[in-house]
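Quick one: the structure is below, questions incoming.
Yeah, one chain of the complex is gone here, protein chain that is, but the others are all in their spots.
Presenting chain A:
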Amino acid sequence: MALQVEFRDVTKEFPGTPPAVDRLSLTIEAGSILALVGPSGCGKTTTMKMINRLIEPSSGEIYLGDAPISHMPLKELRRMIGYVIQYVGLFPHMSVAENIAIVPKLLGWNKARIDARIDELLALVGLPPEHRARYPRSLSGGQQQRVGVARALAADPPVLLMDEPFGALDPITRVRIQDELLAIQSKVRKTIVIVTHDMDEAIRLGDKVAVLRAGRLVQHEPPVDILRHPKDAFVAELIGHDRLVKLLSTLPVASVMSEDAAPGEAPAVGREATLETAFLRMLDTGRDALAVEGGGSLHIRDLLRASIG
């Protein structure tokens, strides 16, 4: 189960400073991932924390499904929302199993149900069952983060908030865990809000990306559209100089290939390979067309078409 999250004209002002979040209206569809991205101080973390009311908005309203969250009992609201932060969020004095069991215990589940759920979640996030009794300190950063995700999913909440969840991981582990998160999401279909300052991460994870600047929503679109048409210089700068590479790595060959037969002896490429892979194949072989496995072809013109959408 997942619920839609909707911001209606939400403003958050802290005394003596310009608004941290300024008249934000934004809908996060049920079962989709929204990546909130922007430089530090842009209001992305404040925006996220208003969803579980760690921060209360100054004006406006946030809806969880049809219900305005300001009318919901705080405990009830928070137990419907999984919360993942950088791995300091695990309690060091509790074992992996105890960490995961926190919210189910608060909800008064019995021991058998909690135990079964822990096993299920460890399997879901790809940790061996022997890790139940270990303490966070004895786990690697990536393993801790998997436990963090398992803990947030424990009571099967419809919404998941993730605050810079992979910020403390090395780049290789980070990419692997991002892929795992997408695999988990394809099974659990939660409404997920991820705060990140890393545009690569936002593009990789988000069904949509919301770019914030000084508390204002600058652009809110699927990653491909943001890469094709950054709204202004600020968004373009956030994406960086390798915008084209990012775009090509986001799209699969199948999205722009043609059904025409490839010229003889054209090198082959898979349908699900990224356009980046295909383009590299063209550069490596010096050919301007590739044969797509299972029929059809990809011409360099198709790449140009893909880049403008």
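Heads up, the rule we're going with is that contacts are C-beta pairs under 8 Å (C-beta built on N, C-alpha and C of every residue); 3 or more make two chains touch, one makes a residue touch a chain; residues count from 1.
The criterion applied here is as follows: contacts and distances are computed from a predicted model.
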**Request:** Using the UniProt record as the reference, specify the protein name of the hidden chain from among "2',3'-cyclic-nucleotide 2'-phosphodiesterase (5'-nucleotidase family)", "Cytochrome P450 monooxygenase PikC", "ABC transporter permease" or "Cell shape-determining protein MreC".
**Result:** "ABC transporter permease"
**Complete:** Checked against the full complex, the residue among A:H71, A:H93, A:K187 or A:H241 that touches the missing chain is A:H93
**Request:** Touching the hidden chain in the full complex, which residues of chain A are there? Just list them.
**Result:** 52, 54, 74-79, 81, 83, 85-86, 88-89, 91-95, 102-103, 106, 135, 137, 161
